[in-house]
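Here the complex is missing one protein chain, while the rest keep their positions.
Chains here go by letter, A, B and C, matching the order in which they are written, and residues are numbered from 1 within each.
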Amino acid sequence: MADITETTPGWLAPDELELTRARMPILYVDAVPVRVDDSGEVTHIGLLLRIGPDGKVSRALVSGRVLHHERVRDALLRHLEKDLGPVALPRVPASPQPFTIAEYFPTQGITPYHDPRQHAVSLAYIVPVAGDCRPRQDALDLVWFSPQEASSPLVQQEMPGGQGVLLKQALAHVGCLS
Amino acid sequence: MADITETTPGWLAPDELELTRARMPILYVDAVPVRVDDSGEVTHIGLLLRIGPDGKVSRALVSGRVLHHERVRDALLRHLEKDLGPVALPRVPASPQPFTIAEYFPTQGITPYHDPRQHAVSLAYIVPVAGDCRPRQDALDLVWFSPQEASSPLVQQEMPGGQGVLLKQALAHVGCLS
Amino acid sequence: MADITETTPGWLAPDELELTRARMPILYVDAVPVRVDDSGEVTHIGLLLRIGPDGKVSRALVSGRVLHHERVRDALLRHLEKDLGPVALPRVPASPQPFTIAEYFPTQGITPYHDPRQHAVSLAYIVPVAGDCRPRQDALDLVWFSPQEASSPLVQQEMPGGQGVLLKQALAHVGCLS
Partner (left out) sequence: MADITETTPGWLAPDELELTRARMPILYVDAVPVRVDDSGEVTHIGLLLRIGPDGKVSRALVSGRVLHHERVRDALLRHLEKDLGPVALPRVPASPQPFTIAEYFPTQGITPYHDPRQHAVSLAYIVPVAGDCRPRQDALDLVWFSPQEASSPLVQQEMPGGQGVLLKQALAHVGCLS
């Protein structure tokens, strides 16, 4: 889970969020943006490109908190629009069943996922995106990878916090893991 | 499973198909056509309307065989185009995981599904349809129902062979069963 | 979601929990205890029986919060042991993928689920239980129902907060909804 600053006003002041993060699991959504062909088969996976203060390249899925009184599918739409822009045309799945649950612990090694800031439990969805993606916020770019490229060690090592594993789980779920 | 005549040329002559039906489970796909809103939530379910030789109304899902050397997603597309016309714009799911398996037995009571002609095992998918549906073949019409209407006794009793149960399973999977 | 008092010490004092409940979605798990036959088919569903202060009978699934730094599967085990006793021998599924997500809102009508206390998002699992169940805490009894009984109007109306709908979704998922 990349180091995303929530810019959408939430229901918690920053210090309250910090306090709660130390006491409760925080509910997240992770979305894997994909391009599909006419038969619905995944052809490409979109990853956000970020460059850290130290110049280090990292890649991330679309990810963020679910707010109080917000439906999971509205949280997905909000984060997709925030990260991919207003004309990405994401198709949030009809079923609320996530393809997996990613449990990000502040302690490493309990699960494949890690978030030093908090214990976050994320509902993970694959979201076909039909429109034009224009990353906003702190992402430099959205880069489309073939399934082979996405599961390559090169891309995997650029995905911190276990999101590379989550990406491989998504590829496995859509039958594109080689 | 409605009494559909396969018009697409298959790899089996009719008498060979009859012979095989008595010896092997036949692989089918069932598609539940749905309309979704911008957040992906199902608003309507499309059911094919047929009138039997005795004037009896029946409603059916999109359903049919998978042919030799045909991918499951291509079989879905073929049957959707056959039943909904060429501009229905179906969005076959990215994942090959069906929401359930419907086992239609020639003997009643083994499962909720029944097909007097054969033992068919059907992979069932929910398929959002964005375009204009123009039923072809032996269906008179495609009628859109709200989730409430679709699970009502009135509609359920018009769906033979257990397809009413399969429809309710689809509604449950998308979180629209009341 | 029944009115369960958390007796396991959590990481939040009661007043802090109240404060957080007004600000954040709270992560829950729902478990549907089932008996299965040798082929894995569900034969019975277990529901907790409670009698309210007004003498009103209600039935509930096993349900409760996920605590800070607790894995989802450990939360499931903890609530199953709390509600079914120490020798129930629950078989928590190998896959973390829930069969659905139940979004309980404090406002009615947004989803089929409702919890006046809070916005809770619950990961729902079907859990075969092989051992002897001895309800503890505030439940009087655990009663086993056939799939037909469990989806009957009689049982459904005794399940508040939309848990009857969640139960029907579970039955649909295991192929036992008639």
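The definition used in the following text is that a contact is a pair of C-beta atoms (placed from the backbone, for glycine too) under 8 Å apart; a residue touches a chain by one contact, two chains touch by 3 or more.
Treat the numbers as computed from the prediction; the structure is a model and nothing was measured.
Q: Just to verify: which one of A:22, A:49, A:143 or A:177 makes contact with the chain not shown?
A: A:177
Q: Identify the residue among B:49, B:89 or B:121 that touches the chain left out of the display.
A: Considering all chains, including the one not shown, the answer is B:121.
Q: Just the residue numbers, please: which parts of chain B touch the chain that's not shown?
A: Residues touching the hidden chain, for chain B, are 11-12, 16, 20, 22-27, 66-72, 95-101, 103, 105-107, 110-111, 119, 121, 123.
Q: Please identify, in ascending order, the residues of chain A that touch the omitted chain?
A: Missing-chain contacts on chain A: residues 100-101, 111-112, 165, 168-169, 171-173, 175, 177-178.
Q: At which residues does chain C meet the chain that is not included here?
A: Spelled out for chain C, the touching residues are 34, 36, 38-42, 71, 73-74, 77, 91-97, 99, 126, 128, 173-175.
Rule of thumb we're sticking to: only the chains that are shown with their structure count from here on.
Q: Taking each chain's centre as the mean of its CA atoms, which one is most distant from chain C?
A: Farthest by centroid: B.
Q: Are the two sides of the chain A and chain C contact the same residues or different ones, given that same means over half of the numbers occur on both copies?
A: Mostly the same residues.
Q: Rotation angle for the CA superposition of chain A on chain B, to the nearest 5°?
A: 180
Q: Which integer distance in Å separates the CA centroid of chain A from that of chain B?
A: It comes to 34 Å between the two C-alpha centres.
Q: At least two partner chains per residue is the criterion; list those residues in chain C.
A: Those would be 100-101, 111.
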